[in-house]
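Below are the structure tokens for one structure; questions will follow.
With one protein chain held back, the other chains of the complex are shown just where they sit.
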Amino acid sequence: MEFRKTHRRTKRLLGTQHRSHAIAAICLLAASVVMVAGCDRPSAGAETPTRGMSLQQISKLPPSADDADKARLLHPIQYSTPQTPRVATDQVDALGHPITISCASCHSNFSERTPVVSAEKLQAFHVGLKFQHGSPNQQLTCLTCHHADNYNYLRLADGQPVEFRNSRSMCAQCHAAQDRDYEHGAHGGMNGYWDRVQGIQVRKTCIDCHDPHSPQFPHMLPNFKPLDRFLEPSLHHNQHEQKH
Amino acid sequence: MSANQITSDTSSTATPRGYWANYPRFLWQSLRAATDGSPLFYGWMTLLTAVALVGVNGWAHQYASGMIVTHMTDHVSWGLYIANFTFGVGLAAGGVMMVIPAYLYRNRAMHDVVILGELLAVAAIIICTLFIAVDLGRPDRFWHIIPGLGRFNWPISMLTWDVIVLNGYLLINLHICGYLLYTKFQGRTPNRWWYIPFVFLSIIWAISIHTVTAFLYQGLGGRPFWNTALLAPRFLASAFVSGPIFLILTMLILKKIAGIQLPSQAIKLLVQIVRVTILINLLMVASELFTEFYTGAAHSVHAYYLFFGLHGHNALVPWIWTAIVLNVLAAIFFLNRSALESPTWLTIACLMGLVGIWIEKGMGLIVPGFVPSTLHQIVEYVPSLTEWQITAGIWAFGLMVYSVGLKIAIPIFRAASHDE
Partner (left out) sequence: MSQEQDTKNRDSNSETPQKRAGMELPILGQVSRRTAIKGAAAVAGVAALGVAAAPMLQKTAELSAAEFMQRHFKELTDEDKRIIFERLENEAQEKYDAEVQIGDHPPIRGVRFGYAINLSLCNGNGKCMEACHRENNHDRATQQSYIRIFEMPVGTTDFEQGNTSYDHEVPQKSHYYLPVQCFQCDNPPCVSVCPVEATWQESDGIVVVDYNWCIGCRYCMAACPYHARRFNWKEPEIPADEVNPDQGYLSNRIRPQGVVEKCHFCLHRTRVGKLPACLEACPTGARIFGDLMDPDSNIRWVLANKRCFTIKEELGTKPMMFYFFD
């Protein structure tokens, strides 16, 4: 009995059946002594219900009993909130800091709506503003997102004003898939705690990573490489370059 | 002590009185035999000692500064040491090829030379143990692998099986050698029951040591080059080439240099054995290569790297072709009866076979398992000077053990057979 138990435990430890068969076949006799060796084996199997489950099985696990309690204990998620926007002016103050101006400071004064549609036309006060949002043959315009009446607000597709701090709901109109991922922690990254029972999770928001006027994630230069002994990078790489 | 004497008094087959009392004298006599000799013997032993000391020095450096003094990497994490270990296990297992004809087929002529095989096994196992020892990153934690003291992950880890079978093989062979020598030293006929069972055990055990060693590699699913069911049989086949070849060489050298004439039948028989096994080995290599190259699947990159080089990396290509050429030539020689009549040609054929197998089973088997790495990065491996130093040192030490063993054993055996 003890023997069989140990053997089963061994099997579980081995995970796959065939390996355990191989070993059992090599020396069945030996397995009787396994008890001794098996006694102090980690009993990890008992505590780990996912052990040996497939990806599909894991993703269908039922909710656990203490979920309700847990919900009460959770720390809030701390979202970063966008401020009302400012624009660079290409000028510096006495201390040499660049001067930025709140968009609304000009745009609220304009009696007439400026029918500007593309960034190229913007010269003064919009230095460095690169506008590239939307598909190449159907670029968005300023007023797709900015509320024409009040530049302290954004606008939804139906014209409703949205505060800047809630900008995500506006982005989500087009980027629903990303928003859904974000909602489930699968987009945008995070900091702090995965276990919200133990601490606060800090989330960035859309425009922390994406420039709303040119939202494509910037190109980067990798500046850290592990130096594996004797790994000759260039040769290997060039070979592939030639091949393609 | 006294208990033994009582038993020897009462039992009829009977060890004579003083069976154990003679033992210190036997040891003393052995020590004398081992340290007395001709200038040639002294020269040989001095040379081996010197090389062994160079090895000790290399290892001391490696211990102090870390394995960084080797050329192993995270990509090629085993190298020359494990390659030699594998070959050594083959040698140890091959030694038993002397024993099979002697006892399984009751070939009397072989009985006298069986001790050669046993001694080779002992020396080879010592070599293997040392190669494992120098390959450890933390030799100071050696006790962790001692059952009872440390934590012995048996039966799951194949390495623990290897520890068991190798040490078991060492003990069995030490017992057989020691028992036969001691009884012959006393001028008595050995009691069959005290060694024949062990001889048969050692035959089975010899198979097991090499099978288990092959399982070390062939059980690794992540290394397709090793993950083949043919590995264990291939190991055995090559072991039964290298072992007998080593014994033939021993006998040739003993005859040539020390003028010791061992039954010529023995060499003939061993040649016949090699004649078969060398072909079996080649057949298995060919079968392996066919699978690799004809399928041409992603897994054959290792074989490509080994035989033809990969993306301009071809450090192993000269090695493996040397091995193949040597093996094939050796096979041709061994098939050619007349060529082997001359001891010179026989020696050459044996040397070719030995070196061929050493490469094929050592560097040609271990290193390509790692190149390209599991994530297909190519880092090549060429042993460092320290690795060569330590390797030479270990072989020198092994040969010392073997030489001393022969030095002690042969006179005793010859005297005994003279008496008969």
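In this document, chain identifiers A and B correspond to the written order of the chains, with residue numbering beginning at 1 in each.
Quick note on the criterion: a residue touches a chain if its C-beta (ideal position, glycine included) is under 8 Å from a C-beta of that chain, and two chains touch if they have at least 3 such contacts.
Since the model is a prediction, treat every value here as computed from it, not as a measurement.
Note that of B:41, B:198, B:319 or B:345, the residue touching the chain absent from this view is B:41.
Taking the whole complex into account, chain A touches the unshown chain at residues 13-16, 19, 40, 42, 44, 47-55, 58-64, 67, 70, 177, 181, 184-195, 197-199, 204, 209, 217, 219-229, 231, 233-234, 236-237, 240, 244. Touching residues on chain B toward the chain that is not drawn are 22, 25-26, 28-29, 32-33, 35-41, 49, 53-54, 56-57, 59-61, 63-68, 70, 72-75, 77-78, 132, 135-142, 144-145, 150-153, 156-160, 163, 185-187, 216-217, 219-223, 257-260, 298, 301, 369-370, 372-377, 407, 410-412, 414-415, 418-419.
Heads up, the rule we're going with is that only the chains that are shown with their structure count from here on.
Contacts from chain A toward chain B in the complex involve residues 10, 13-14, 19, 22-23, 27, 30-31, 34, 37, 40, 228-232, 235-236, 239. Those residues of chain B that touch chain A in the complex are listed here as 71, 73-75, 151-156, 219, 311-313, 377-381.
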